[in-house]
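Down below is the structure, laid out as structure tokens.
Only a single protein chain was left out; the remaining protein chains are all shown in position.
Now for chain A:
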Amino acid sequence: MTDASISGPAGKPQLKKTSGSLLELDKGTRRRNAAEKRFRIYGMAAVGVGLIFLLVLLFTIVRNGVPAFTQTFIELPVELSEAKLDKSGNRDVEEIKKVTTFGYSGLINDALAASLVNEGITSPFKKASDLNKLVSSSAAAQIRDYVLANPDQIGKTVNFEVLASSRVDGYEKGRVTRVALVNDKNLDAAHLDVADQLKAAGTLKRKFNWAFITGADASESRPEQAGIGVSMLGSLFMMLVVLVLSLPIGVAASVYLEEFAPKNWITDVIEVNISNLAAVPSIVFGILGLAVFIQFIELPQSAPLVGGLVLTLMTLPTIIISTRASLKAVPPSIRDAALGVGASKMQSVFHHVLPLAMPGILTGTILGLAQALGETAPLLLIGMVGYIASNYPDGIASGFLDPNSAMPAQIYEWAKRADPAYYERAWGGIIILLVFLMTMNIIAIILRRRFERRW
């Protein structure tokens, strides 16, 4: 550190004499420079590790989730035999309804066998019903619905695109291997041979699966049929509740605290309260929702209305904090000018300060909504998990009050079902959820860029 070669007091080691050249670094300096470099590298490494985690996470999501958007279908010309579906022959829908889906699976087996013969594939199975495992068990219901809607088609041969069973679909996506099928009673390796040949013939195809985005959840044994559409509606209704309640209440509360509140202990209590509520674990809000909304007020379980109320309470602190920041950013000169030309305090706030703070408030609200959209824990407690969202709501009122799931709750539900086909759906659901969150965030950023004012 120093070049001065004053001899130290006795007993203290003499400072080593430097080589003399200023151009040459001494040992101490070199050590310190190395330490400096190391420290810097630690910092870079930390940022790098963080970014790597992010990339790994995104990569995992995309790699595991993208297959959920395609699904394997089998093209099947099914002969809607009159003898089986409509014995009396008078096309009475009530009578056709008496044939259950079980009656239709025979048709599918025959159609499968026929299409194998058509393509010149020799079936390794003795019975036609063994082929059944190739197609989803939803196929019978699909054909039955079609017949009930078009009874005049009975007796003709109609081309259907039926879902392949989840194991076949998994094989097409590389999730299921022949080795893994040895202990699987749902499918044999022989089926896969047939599937391969069907694929070569062009009957078995992988297509984009709209039903995953718009469809309803399915029972545990039919992952190939499950979709996230109904729970998306549940999330939508919840977000409507959150928006309608939290924006006005949040803005009103922030306006009061920022512009009108006198400095006294009550205001202090409210402020401390808000900042603490923002850090309360979300599961506690779920307990609140369960105890107050469901046990005490007796609102219906699993209803998006209750979910929305709970999420409102949870996002309010976030919205209040960001709204107050944007109110604070409006310079006092605006208020003074309004007051100076004779506006009342209330007028100055509502006619001038609030409109100027609006872009910031909206940005904060959108970010709060995004947080609420991805929240799962409180929804577990008010019963939005475990409910199979298989029906679309009938209207606005039923959308708010009838049991439904929500996107994150649906993902959790799929993750719990412990079936690789459902895991794939869960990852796919995450992609959809993240797309929503990203859109909301981008809107918030654009709003901020576009309308942000520097005073």
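Following the convention adopted for this analysis, a contact is a pair of C-beta atoms (placed from the backbone, for glycine too) under 8 Å apart; a residue touches a chain by one contact, two chains touch by 3 or more; residues count from 1.
The rule is simple: contacts and distances are computed from a predicted model.
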item	value
Absent chain [UniProt protein name; select from "Phosphate transport system permease protein", "2-oxoisovalerate dehydrogenase subunit beta", "Spermidine/putrescine-binding periplasmic protein" or "Bifunctional protein PyrR"]	"Phosphate transport system permease protein"
Among A:A218, A:I274 or A:A421, the residue in touch with the chain that has been omitted	A:I274
Chain A residues touching the omitted chain (full complex)	1, 32-33, 35-36, 38-40, 42-47, 49-51, 53-54, 57, 60-61, 64, 248-250, 252-253, 255-257, 260-261, 269-270, 272-277, 279-285, 287-288, 290-292, 295-298, 313, 316-317, 320, 344-346, 370, 373-377, 380-381, 383, 385-386, 408, 411-412, 415, 423, 426-427, 430, 433-434, 437, 441
